[in-house]
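Presenting chain A:
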Amino acid sequence: MPEVIMPKMGDAMEEGTLVKWLKSEGEEVSEGDPIAEIETDKVTLELEAEDSGTLAQLIASEGDDIPVGEAIAFIAGEGEEVPERDGGGAQAEEGAEVAEGEEADGGAQPQTATEAPEEEAAEAPQADGRADGRFRASPIVRRLAQENDLDLSKVEGTGPAGRIVERDVRAAMERGDAQADGAEAPSDVEAPQQAEMQGFQPARIPEPTEAPGTQLVEPTRMMQVIGERMTEAKQHVPHFYASVEVRMDAAMALRKQLNAQLEDEGIKLSVNDFVMKACAVALRNHPNLNALYTTRGVELHETVDMAMAVALDAGLITPVIRDIGSKGLATISRESKDLATRAREGSLKPEEYQGGTITVSNMGMFGIESFTAIINPPQAAIVAVSSIDRRPSYDENGEIVPASMMKLTLSADHRIANGRDGALYMAEVKRILENPVLLMV
Partner candidate 1 sequence: MSAENDHPENGSEETRAEGAVATDTDRLVDLYREMALIRAFEEACQRGFRQGKIGGYLHVYIGQEAVATGFLQAFKEGDRVITAYRDHAHALLLGSDPKNVMAELYGRGTGIVKGKGGSMHLFDVEKGLMGGYGIVGGHIPLGVGFAYAQRYGESDNITQLYLGDGAMSTGAFHEAANLSGLWGKDGMNPCLFIVENNQYGMGTSVERTTAMTDLGAKFDAYGMENEKVDGMDLEAVIECAERVVEQVRETGRPYAVEALTYRTAPHGAADFFEKYRTKEEVEEWRQRDPIGLLEKKLLEGGALDEDKLDEIKGETKERINEAVKFADESEQPPIEELYTDVYAGEDEYLGEA
Partner candidate 2 sequence: MAETKTYREALREAMVHELDNDESVVLMGEDIGVYGGTHLITDGLIDQYGPKRIIDTPISEAGFTGAAVGMAMLGMKPVVEMMTWNFSFIAADQIIQNAAKVRYFSGGQVEVPLVIRGPNGGGVQLSAQHTHSLENMYAHFPGLKVVSPVTPNDVKGLMITAIRDPNPVIFLEAGALYGTKGEVEEGDNAVPFGKARVAREGSDVTLVAYGRQVNLCLRVADTLEEEDGVSAEVIDLRSIRPFDEDALVESVKKTHRAIAVQEQWRWFGVASEVAAIIQDRAFDYLDAPVERVSGAEVPAPYARNLELAAFPSAQQVANAARRVLYMEEK
């Protein structure tokens, strides 16, 4: 009988919240019918039935947090009965019999999809002998290696006599550079274990003081995910930074001119649209910054999928403008507004906020003079955009003239690019924005 499972809606998703059932037990559903509203760390969305039949049993209750891959309901076809869940049902019993007595023929149940990968993962390390004691590694390291199909020969031990200890393997897992060759991406069923690992707190966090005037707030799931990813990025991605100051008068003039012409079409270009376009165009000559850091090397991308940071009331999300390099300012403007609006509504689809190749983060609207951003792994770079500040400057003749100045700061992954690459790239962005006609090329 088909199970309805908590779907994995993003690569960092470990569990989702069942917000509301949209169908009740016993109701007929057709494939594609929305049956429940699910909230992940990023979005709220409707879960659609993948089968038709009777919604036979609602396992999860509204408000439950359910690990990815776990059944939340069953859809029964005609004449099917709902299996009991705690091993007492017919299906479970038959399964047990088969497992015990091999002579049981013909009655073997096909293994469910959720069981198989787990077993493979468990056996894999034995098959190639990696876990057979050739490495000095603590017991928990060996267990983590087995559960996550890691190759300990790729992990450097920092304990006594080179013992691989927990912190070494955690770091390797976060960097993603200990995966055994040919190991598949972690399957859904492993998500809970990943949850445990990602929940690991390095040993620096104090107990709450609980002093008067303090209040203990539990972070939202989104904040937890952001926190974990940013911690990971800040600790394991070697950042370097490069700032430029851009004179924006020409770009502002062009923007004013274009906005006047596009007013009838309801389009109003923002400064950020210009910056994003400029960042994309500049990447043509600096492709190594449009890249992802992967387990097997740096993956260079031809097209620029630009993630834009959107602040939410309780967090942050980075929807992606696909192939921004080939899009005009008007399209970019329209898409960015739509994505930002829907991001704030919580109605983005996973594919709309996953898979960027570079990120732009703009805090100019808050009057921020300059800031540096944390790289959004596995991307190579992020550009921090500050406010436009009008102040005295010198013209070619040494006369003092007013100028609109804006600071941009690049944060880049030193494993992918070097300082010179970053400097040249930022110089190119500056050149384009100061000669905005280049945006049109």
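The set was built so that all candidates are chains of the complex that A comes from, given by their letters.
For the reader, a short list of remarks on this structure follows.
Heads up, the rule we're going with is that a residue touches a chain if its C-beta (ideal position, glycine included) is under 8 Å from a C-beta of that chain, and two chains touch if they have at least 3 such contacts; residues count from 1.
The model shown is predicted, which means the values in this text are computed figures rather than measured ones.
Among the chains 1 or 2 offered as candidates, the one in contact with chain A in this complex is candidate 2. Chain A meets candidate 2 in the complex at residues 138-143, 158-160, 165-167, 201, 203-207.
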